[in-house]
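The complex appears here minus one protein chain, its other protein chains still in place.
Chain lettering (A and B) follows the sequence in which the chains are written, and residue indices restart at 1 in each chain.
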Amino acid sequence: MSERRSIGSVLSRLLLVDLFKGLAVTLRYNARALVEARDGADPTQAIYTAQYPKERPLVGERWRGAPKLNNDPRTGESLCIACNICALVCPVDVISVGQANREVRDGEKRKKKKVLTTFEFDTSRCMFCGLCQEQCPTLCLELTQEFELAVESRAGLVWDREMLEKGIHVVTYKK
Amino acid sequence: MSGPIALHWAPQAASPPPPPPVVPSWSPVELIESIGVPHGFAEYVVWPAVQLALILFVVLTAVAYLTYLERKVAAFIQARLGPMRVGPVGLLQPLADGLKLLSKEDLVPAGADRFVYLAAPVLAVTAALGLLVLVPFGAAWGTVTDINIGLLFLLAVASIGVLGIVLAGWASNSKYALLGAMRSSAQLVSYEVALGLALVGPLLFARTLSMQEIVESQRFTGLWWVAVQPLAFVVYFIGSLAETNRAPFDLPESESELVAGFHVEYSGFRWSLFFMAEYANIIITSAIAATVFLGGWSMPGLETAVSWIAGTDATTPLYSTAFTLLSIGVFAGKVLVLVYVVMWVRWTLPRYRYDQLMDLGWRWLIPVSLANILISAFAFLVAMRPDQGGLLGLVEVTKNGLWMGWAGTAYFLLVNLATFAMAAWLLAKLNKTAWSTDLHALRRVEALRRAGRLATAEEARAE
Partner (left out) sequence: MASDTPSAAAHVFEQTEMLLNMGPQHPSTHGVLRVLLKLDGETVVDLDCDIGYLHRGVEKICEHDTYPMITPYFDRLDYVAAVNGDLVYVEAVERLMGVELPRRAEYLRVILAELQRIASHLLWLATHALDIGAATIFLYAFREREEILKIFENFTGARLTAHAFRIGGLQWDANPEFVRDVLAFLDILPGRIDEYETILSENRIWLARTVGIGVLTAADAIDTGLTGPVLRGSGVAYDVRRAAPYSVYPEFDFEIPTGDTGDTYDRYLVRMQELRQSVRIVRQAIEGLPEGSVMAARVPRVIKPPAGEVFHTNESPKGEIGVYLVSDGTNTPYRLRVRPPCFVNLQALKQLAVGHLVADVVALIGTIDIVLGEVDR
């Protein structure tokens, strides 16, 4: 056991230099926090906080948030062709697609077509992996950038077709 | 008395000790008497009651706002904003917290010692708030009372607060609370020793235990005792961190190990009583440090500032009022700086372990403060004027306090630093394993020590 000691190391130990180094870092942050501007979520600034309800974050373009069923913008009809792939591919079985064979007019001809009747999406169990929107052949089902999904009852977490097409009403708090 | 050594140079002889500094003579008691209240009643009942009410109000508000300050300081250190939602920049947050705590259920755990459980927080907070009577918040009528054993009384009552913590931990019928209480009783008992011993150093210079007189003595000498007793100040500060359960010594409530320690079972208002006691204790220990080491309410230039406002006649009510209020401001400023340092330290440093805390207390702080007393006392004796029993004549004891020039100050500072070096050297010899500056060697030694201990523990189990 050989210990090397220099006067410098002894002194720095006695004068608590190691502690003061750390204290200097935190004091610098404290001083900077008092004078620097804050834009929110900027890692180069002294204060990183973004005040959430007041300052809303820009969610990534590819964000997998609230589900949505898209309608054809020209006709206003659902893009869903009731193929059931989303329900099959979902690892946690949150989607159930209701379908019916209906007679529809296509110009002069009348033909039978599978159409969507109901669509249920249980957001309480959804893990937002995005497999359903990846597999959707008509780009109907989409996970949007909406991320505030809280509701006041469990039943409200099961979204029906109407909610999926219109989206839920999100109260945006400004304060 | 002068002895055979020819040391009859007397630098103080040219400048005799000055007269004692002015103290305003008017007090609001006269105001109360002027409306017809009898003298004794006014001085011993009415005016103290007013003072106590004021102090309780101010200190309880201060305690509430210390929580706010703590959260803000923590936030700014940690790149956050802290409370911002209740009121402008969160200024009403303490109020909201208080309301929330008041409206919460007051739980008593099953199997708890009900009476003790309910009484413990009251004991803790009473001990803390009772100390306020003796804190010299300001000059003249800025303090409630001043007794000749003031500091002793403060230390004695402060240690009752420990009982509250111990009883709370015991009565909770919870293992975590019990461990917290055990830790805290050990910690507080051992650190109180260091704390008390650290205070003896400056008392050598103040030559009194009365809080007001300690301030006056520093005012008279024109020196804060931290200048001649820096070592004692450091020891006192470290001890007071431990005494108030603040990081890096917050073991009794160490959140990550014992969840919340002794108050783990408490809820609602009783919990907030512990919280209040903690913050009140921070204020008190900081106030004692400010009084004993940092000159209390005195400040160079205070008298000048007062004379600008109120002239130089010390008997007028205006002078007295200005003096008292300014001195209270100075005192509050000093306490606030110390409180900030306490918070700053808390949010930077990790937490000691229980046994390391004991090591630090018993093997370092107590020997250092003992050595400090011994050497300071000896140095003091040597430095006194020959006709008063000393040798060097650097210090003169007058009836108003000590008188020493710059030579005396430098002498005591040097002695203190020498004490520091000697104590450190001696302790380093004594505490070998706890003291090494070579990191790699330390790590090897520690590793071996631990490995040895591990092996014995396994052997013990095998038997």
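What we mean here is this: a contact is a pair of C-beta atoms (placed from the backbone, for glycine too) under 8 Å apart; a residue touches a chain by one contact, two chains touch by 3 or more.
Because the structure is a prediction, the values reported are computed rather than measured.
Contact with the chain that does not appear here is found for just one residue of A:Cys83, A:Val115, A:Cys129 or A:Leu157, A:Cys129. Interface note: of A:Val59, A:Ala150 or A:Val170, the residue touching the hidden chain in the full complex is A:Val59. Note on the undisplayed chain: of the listed residues B:Ala79, B:Leu152, B:Val341 or B:Ala410, the one touching it is B:Ala79.
Contact with the chain that does not appear here is found for just one residue of B:Thr143, B:Thr324 or B:Thr348, B:Thr348. Residue-level contact of subunit B with the missing chain is found at 74, 77-80, 175-176, 179, 247-248, 250-251, 254-259, 347-356, 439, 442-444, 446-447, 449-451, 453-454, 456-458, 461.
Residues of subunit A that touch the chain left out of the display are 13, 16, 18-19, 21-22, 25-26, 41, 43-44, 48, 59-64, 89-91, 127-131, 134, 143.
The rule we apply is simple: only the chains that are shown with their structure count from here on.
Centres computed as Cα averages put subunit A at a distance of 51 Å from subunit B. By the touch criterion given at the top, residues 73, 75-81, 84-85, 344-345, 347-349, 420, 424, 436-438, 441, 444-445 of subunit B touch subunit A in their complex.
Residues 1-6, 9-10, 12-14, 19, 22-23, 25-27, 29-30, 33-34, 38, 46-49, 51, 175 of subunit A are the ones that touch subunit B when the two sit in their complex.
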